[in-house]
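To start, the structure under review is shown below, and the notes come after it.
Here the complex is missing one protein chain, while the rest keep their positions.
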Amino acid sequence: MYDVAIIGCGVIGSSIAYRLSRFNLKTVVLEKENDVAMGATRANSAIIHAGYDPAEGTLMAKLNVRSVELTKDLCQKLSVPYAQIGSLVLAFSDEESAHVQRLYERGIANGVPGLKVLTYAETKAIEPNIADNVTCALYAPTAAVINPWEYALALAEVAVVNGVELRLEAAVEAISKTDNGYVITAGGKTIETKYIINAAGTEAGMIHDMALPHTFDILPNKGEYYLLDKSEGTRTNHVVFQCPSKVGKGVLVSPTVHGNLIVGPNAVDCEAGDTSTSAEDLAFVRSMAVKSIPSIDFRQNIRNFAGVRPNSTVDDFIIKAHDGFFDVAGIKSPGLASAAGIAEYVENLMQDNGVVLAEKAEYTDTREQPRFKEMTHEERAAIVAENPLFGRVICRCETITEGEIIDAIHRPIIPRTVDAIKRRCCAGMGRCQGGFCGPRVVEILARELGCSRQDIDKDKTGSYIVRKRED
Amino acid sequence: MTELTCICCPMGCRLTVDEDNDYAVTGNTCKRGAVYGRNELMNPTRVLTTTVVIEGAAHGRMPVRTEQAIPKAKLFEAVEELKKVRLTSPVHCGDVVLADILGTGVNVIATRDL
Partner (left out) sequence: MYDLAVIGGGPAGLAAAYSAYEKGLRNIVILERDKELGGILNQCIHNGFGLHRFKEELSGPEYAHRYIEMVQDTSVEVKLDTMVIEITPDKKIFINSPSGYECIEAKSIVLSMGCRERTRGAISIPGTRPSGVFTAGAAQRYLNMEGLMAGKRVVILGSGDIGLIMARRMTLEGAKVLACVEVMPYSGGLTRNIVQCLNDFDIPLYLSHTVTDIRGDKRLEGLTVMKVDENRRPIPGTEMEFDCDTLLLSVGLIPENELTRGAGIEMDPRTNGAYVFENMETSIEGVFACGNVVHVHDLVDFVSDESARAGAAAAEYVQNGAVKGDVIRLQNGADVGYTVPQKIHRDTKADKIDIFFRVRSVFGKSQVIVSAGDTEIQVFKRPYMAPGEMQHIVIAADKLKGYDTITVTAKEA
């Protein structure tokens, strides 16, 4: 009998697992994919929004603003890449200038610190590549960029170290109520649990309906992106947003925490799990982006991708308790930016609903991650002398060593795919997109996991890479 | 008259072969082109390159090639024949790994040291 079963191990499920792992609870996380952070968490703008966007009084406003500091602190504790670069919302007309003013006022009401409305000249001074027809901009110094999948992974990893059980490839098939909790069928096995936390992203509506009467729908909505080479990574200094308009919410242009340039997203309704891109949508994203930053060199594109937002029929996050079943659903934007606050809020909600949260005598809340590229010359020499595997660079675009890859493979949440390695140590994330290191990563994975190279998948289970020649 | 592109070297000369005039070749810039044009219509041949299994070496595959061209029609059969070859390290560049493949009189040689 488990105390808590968390369904879904994206950034929300892992944030909650991380917090709950401090307590004397028997907790299991059920994730349908073969790794954590496989949904919206791995495909989004990777931004910790400052919090001026959500309407005053909503949970979104409260939890977003609350999370800005929490996230910064967590990233430091967990050795997750984080950079507080600030954001700008550009206005291009009197109408949009008025909108920027409204965002400013809303931000003040939401408690966002440091907001300023900048003139064109002031904006140009800190963001030189903006278009000439910018009228003014909202500057939010607390906005940051992070590595969202590593953030989720680090949270989940610490939770596992603290005794939380993580079951991968455990899609929930059925839930039934018992006298003192629930029975869940997941991945062909049944488990009993006192409480359920529904953090199933785009499938949270379906999970809710397995246990409770229908109250909301998830409306999956796709955002498509360009990711450009690091040669374009200094095109902007801040996260550069646009005002929402009739044609859409506007696309952003921003350096990523890894030093690339990200451009996107659009917003189109789609099926859950549809992460395809289309030529028309990408052309739209591109045409919108150059309105803000005309000089973006799209020839430096290294990848297009899409993520699916779990929008819902409710104008706010859906975080509610019903009889031991806690919905944490409809966590649309600013979901990543609110994750830390959501987990804190859920913890309080559980306590309010009679869940006993007694702190363990011993637990950890930190994690270390070796990063060869970021080391000084002296640190590099020292780590190679100690472990020669750090002397072999496997991914040359991102300068990732065999030592880092092997470290990742032997961590508490074992990566079994090439993309899982990419999420853990960035191998294959660079300009050649794994063309060079892909075969070498397959070889290392097969060796360390004791299987053949044909057994290694690229991403989801079934996404095999190679077959034996004689087959 | 048949038009061909010569494959002897990267120049890719455009050849014309006259079947009614003893396969006379025009359009070539070297002698090899004349021979190629004639052969291509009478008995087309190709150099085969592939790999064979090698044990005890840094790589599991030894790159090999036919020393001369073999009849084009025998390429697939030759690949099958070479799947049966199992080498053991050390093998040197130029060593014969299969003599007289498919009775063509052509040897298959290793193209590196392993």
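The letters A and B name the chains in turn, as written, and every chain counts its residues from 1.
The definition used in the following text is that a contact is a pair of C-beta atoms (placed from the backbone, for glycine too) under 8 Å apart; a residue touches a chain by one contact, two chains touch by 3 or more.
The structure presented is a predicted model; accordingly, all values stated were derived computationally and were not measured.
Q: Could you tell me which of A:R392, A:H410 or A:R447 touches the chain that is not displayed?
A: Selected residue, touching the omitted chain: A:R392.
Q: Which of A:A125, A:A381, A:I414 or A:C451 touches the chain that is not shown?
A: Within the whole complex, the residue contacting the unshown chain is A:A381.
Q: Which parts of chain B face the unshown chain closely enough to count as touching?
A: Residues 4-10, 12, 46-51, 53, 58-61, 63-65, 72, 75-76, 79, 93, 111-113 of chain B touch the chain absent from view.
Q: Counting contacts across the full complex, list the positions on chain A that touch the omitted chain.
A: 226-227, 273, 275-279, 281-282, 298-299, 301-305, 377, 380-381, 383-385, 388-393, 396-397, 399, 401, 431-433, 435-436, 438-439, 443, 453-454, 457-469, 471
In this section, only the chains that are shown with their structure count from here on.
Q: Please work out the Cα centroid separation of chain A and chain B, and write it as a whole number of Å.
A: 54
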